[in-house]
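The complex appears here without one of its protein chains, the remainder shown in place.
Just so it is clear, A, B and C label the chains in written order, and each chain counts residues from 1 on its own.
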Amino acid sequence: MSQLLERYATVRRLTESLAEPLSEADCQVQSMSEASPVKWHLAHVSWFFETFVLERHEAGFRPHHPAYRVLFNSYYNGIGEQHPRPQRGLVTRPGLAEVLAYRRAVDERMAALLSRPVPDDMAQRVELGLQHEQQHQELILTDLRHLLSCNPLDPAYRPAGPLAPPPEVPLRWLESAGGAVDIGHAGPGFAFDNETPRHRTWLRPHALANRLVTQGEWAAFIADGGYDDARWWLSAGWDWVRQQRVRAPMYWRAEPGGGFSSFTLRGRLPLEAQAPAANLSLYEADAYARWYSAQHPGQPPVRLPTEFEWEHAAAQAGARDGGFLDSGALQPRPAADAPGLLQRAGDAWQWTCSAYAPYPGFRAWDGAVGEYNAKFMVNQYVLRGGSCATPRSHARLSYRNFFPAEARWQFSGLRLARDLD
Amino acid sequence: MSQLLERYATVRRLTESLAEPLSEADCQVQSMSEASPVKWHLAHVSWFFETFVLERHEAGFRPHHPAYRVLFNSYYNGIGEQHPRPQRGLVTRPGLAEVLAYRRAVDERMAALLSRPVPDDMAQRVELGLQHEQQHQELILTDLRHLLSCNPLDPAYRPAGPLAPPPEVPLRWLESAGGAVDIGHAGPGFAFDNETPRHRTWLRPHALANRLVTQGEWAAFIADGGYDDARWWLSAGWDWVRQQRVRAPMYWRAEPGGGFSSFTLRGRLPLEAQAPAANLSLYEADAYARWYSAQHPGQPPVRLPTEFEWEHAAAQAGARDGGFLDSGALQPRPAADAPGLLQRAGDAWQWTCSAYAPYPGFRAWDGAVGEYNAKFMVNQYVLRGGSCATPRSHARLSYRNFFPAEARWQFSGLRLARDLD
Amino acid sequence: MSQLLERYATVRRLTESLAEPLSEADCQVQSMSEASPVKWHLAHVSWFFETFVLERHEAGFRPHHPAYRVLFNSYYNGIGEQHPRPQRGLVTRPGLAEVLAYRRAVDERMAALLSRPVPDDMAQRVELGLQHEQQHQELILTDLRHLLSCNPLDPAYRPAGPLAPPPEVPLRWLESAGGAVDIGHAGPGFAFDNETPRHRTWLRPHALANRLVTQGEWAAFIADGGYDDARWWLSAGWDWVRQQRVRAPMYWRAEPGGGFSSFTLRGRLPLEAQAPAANLSLYEADAYARWYSAQHPGQPPVRLPTEFEWEHAAAQAGARDGGFLDSGALQPRPAADAPGLLQRAGDAWQWTCSAYAPYPGFRAWDGAVGEYNAKFMVNQYVLRGGSCATPRSHARLSYRNFFPAEARWQFSGLRLARDLD
Partner (left out) sequence: MSQLLERYATVRRLTESLAEPLSEADCQVQSMSEASPVKWHLAHVSWFFETFVLERHEAGFRPHHPAYRVLFNSYYNGIGEQHPRPQRGLVTRPGLAEVLAYRRAVDERMAALLSRPVPDDMAQRVELGLQHEQQHQELILTDLRHLLSCNPLDPAYRPAGPLAPPPEVPLRWLESAGGAVDIGHAGPGFAFDNETPRHRTWLRPHALANRLVTQGEWAAFIADGGYDDARWWLSAGWDWVRQQRVRAPMYWRAEPGGGFSSFTLRGRLPLEAQAPAANLSLYEADAYARWYSAQHPGQPPVRLPTEFEWEHAAAQAGARDGGFLDSGALQPRPAADAPGLLQRAGDAWQWTCSAYAPYPGFRAWDGAVGEYNAKFMVNQYVLRGGSCATPRSHARLSYRNFFPAEARWQFSGLRLARDLD
């Protein structure tokens, strides 16, 4: 079996294994318009291979089902119409069994293609399809968690095991002199178009925290009235807090006896003081930094890092990653103490203060795949790193994740930064 | 087996048979907030027996599952909290199998109770539970139809068979001298509290049409620009038409080649000119009457009947019913011609111009079942008769169905009336 | 000067006198879409005379300004397009001076017409115009009150004078044997089409309260948790209370030291315990009746009267009216004690439980004036009597005012009723 086919099979199998603990009903429901049903994810990633690989490279291509072209197209206007996103959960037929059969049919046709010599452009498209499927692996888990959280019975995706309480990791500042640095993907290996071109930018002297902000630290922010004090918040964030009555990170619930619990993929659990806070909006992350500065009056004010500062720090030797999907933890875990940058990637995505924008000289890919990233470059902010739901082989130092400032259903946390001058 | 137990078993079996052609996904999804998932219906009617019969009459009662009391309570504040209605579809666990097990457990406990002598008040509660379940049998079908209609693949609940085109039935006016008439349920036999007390009212001389308005007649209303002409519409109806861009009855779709198709429980089908028009709002029914009057300038103007005129006419000898759920048609069918009142009940509910209000001297039932009907007596209008989704044994001449003026997802049609003086 | 011209001049002058204490800004602003700017009212009632009298009866008619036909048409589709209702307040030009000039021009042309012999049909139209203008006199005050209430400075339309606290009037029940009664306008004299035809209806034995529910009684309902207890409320009312967070009648404000103040046309004032409660929705009025019943367990339950019971009682000898616009009070006042029906009309409109529907045999007026009342006969409820903002000469025993169940910005109160058998 070719290496590409082997990788193809591995990634596809993982997707299906994520759905294994789920009923047909679990896979069917769409709990908010930003999320998609698991069944839809299972079908859409297959549609991606069918549309962008088979249709182009398979001799005598015929679609698996003519209606799927529309039903499982996410947002590619270049391919044609799309079933409206907020109505994905209303399509009960094809059922889960038919979607799994669709997956098998695509897999067989892909296996036939990949068993023969694969031209470069096709290999790139297959790799794109795999990277794409890995993104949806993360979304399967985050979307499912949202669905399960709507159930008053607090069902667990997988049961929780015992967790040893780890020692505390003190916050340390890792300094950088800044100056002219090069940012972006420089090959070889796969990257999305939005990670290119590699280009020069100018950084001021600055420092990044060695680890992510923890749940214990976040609880202190709440206890100090952080959600009630306009001073810490961007104006749009303050409007959001009051209109949505936000009192804590998403999935946290104040318990009658005091303190908070969190609804996780392992059911409702107590907080873990040393584990990273996650499911934060950019507004919350930004407010925390302003509050933190006021708690440390003699020190320089802190802020979110830029995505360039992040990438520059992450490329330094000695940085250590946190846990990815492969660890099986399914939630952000405390860091083990060590020198240097901890939780570089894994555990929780890290909000940056950088708006999601094209790099200087950016060119979107040609054709419909050019819609993959470029058309979203407005009103979103960049997150870096990766999370406990990200496959390790999907993470990259140049990887740019992006979400609107108020999005919280991803594993989104924060690392503090500050200027040195 | 006692007669009551036999009837209990029959009604319960029918409910389950309605769900038989459905997948777990079909039973899970809530396609709009007014509708409920089939799975929820299956559970809620069992909750009704558990709460209003078992809890009261079973020695050593213990709930089947403590969370079900809230999850499957529809709107009884007297019982306690309710899971929010628009979020019924988000509860994927308990799954369908657990809900069916819940049904079986309730059935076994009910069978044990009903195998012993049954006191009168308990028999009345059982009967109420059965009438209640019959209402939900109709809702299972109308809610499911809405869900399936959201699927661009037009799936059929049951496949369509051939239908012989029937002869046309001319519209004839059946006259009544009016005067003092008695209205409402007068026992014996079951009735809801809202059908009582039987009371006197005064009717003017009037006439009712012998049959319902047909799809062919409705198509003529459309062809004449009925949805574009403010003259025919109540002010609130005209706002509704323009805001919702209503162009035809619900489930009708203009076809490229001209004419309309209709999405039915048997899939998408062409119109049947002689079959009753259904899935109409009160606004549409009312507008049709005004348009019809303008098409017949020499004749007295027509209008919707009052619920009192309807009940008076329905009680006359010789009236014939249309088709109920028992017929298996699953859609309104043309009437066979005959003298007298046709389609008295069955085929399609008939909008009246009567606001849903308490009868003079009305008293709601005591206790939480008093919430069954009384608290909805505002901003709704009465429909009379019954439809192709109503079990025949559920229909009654004194039965008052009620919906808001804009509701259209029920089989709701109309019969014309006019004054004689 | 002819009697009709004299009446015309009197009504028109009163309208302008209502606007006298107001600035151009006060007259310009529309504070919610249900309300209209005073300037618009001033223009619209003139448009009514221009459109329905001058255009029909004036030789060589030419419109005062061609754009006014659309700008000041309220809802008459038979006349043509209308400027969108929620945007009435955005039209700053023509200014107030131009609108007053428009009034004068219409008055001069009307005076010329009315100085000559007036045919019957024209006299009827003039009378309709005057009745219409009187309706808008009330709306000028209620709409203005809403606008001023949005100002945190609590400005008074007219300053408050001292008010002597009156003695309490005990609630007494006035009984009626019911039976067949005739309801509706029977001429001569003006009536709207919706008050006809006079027709027979059947009343059960019942009793009406001798006076309206007072502010003191309403405060007791609040103190007893009336707004927090689902038992008293219609289902739609309970939804409304929770969604709108209703805690008291409109314009009431809980004061820091306990108790309530009310924002009136005379500024913010303390409650008057003996004065009628007003600015209630139908939901509140209905809930009060259910709560009152529970406070008086040995007595028959109370409810809102039907509009037929009200009209029947109001026609009995000895009934006394409360205060109208002519009294200058500008707010509901306590009744002076006396036998028989008090506050028959005046002080506050009285919600009935009757849906606004056509009387049996109703025919709307011909032509565009047929839109005056008929097209609103859905989803509204009838109020009877009249208020402290109603001109006395405008009130009639057969008069049917109507508003949606949640409307509260009118002077809307309640009188209790109960069955006798």
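The definition used in the following text is that a contact is a pair of C-beta atoms (placed from the backbone, for glycine too) under 8 Å apart; a residue touches a chain by one contact, two chains touch by 3 or more.
What you see is a predicted model; the values in this text were computed from it and never measured.
Across the complete structure, the visible chains that the omitted chain touches are A, C. Considering C:L18, C:I79, C:L96 or C:L141, the position touching the chain not shown turns out to be C:L96 (whole complex).
The residue touching the chain not shown here, chosen from A:P37, A:G89, A:G129 or A:G237, is A:G237. Chain C residues in contact with the hidden partner, per the touch definition given at the top, are 23-29, 31, 39, 67, 70-71, 83, 87, 89-93, 95-96, 147-148, 150-153, 155. For chain A, the residues touching the absent chain in the complete assembly are 75, 77-78, 180, 199-204, 230-231, 233-238, 282-283, 286, 301, 303, 353-355, 357-358, 360-361, 363, 371, 375-379, 405, 419, 421.
The criterion applied here is as follows: only the chains that are shown with their structure count from here on.
Taken as a contact graph, with one node per protein chain and an edge wherever two chains touch, the assembly forms an open path, each chain linked only to its neighbours along a line. Centroids of chain B and chain C (each the mean of its C-alpha atoms) stand 37 Å apart.
Inter-chain spacing, taken between the CA centroids of chain A and chain C, is 59 Å. Averaged Cα coordinates give chain A a centre that lies 47 Å from the centre of chain B. For chain A, no residue reaches two or more other chains under the stated contact definition.
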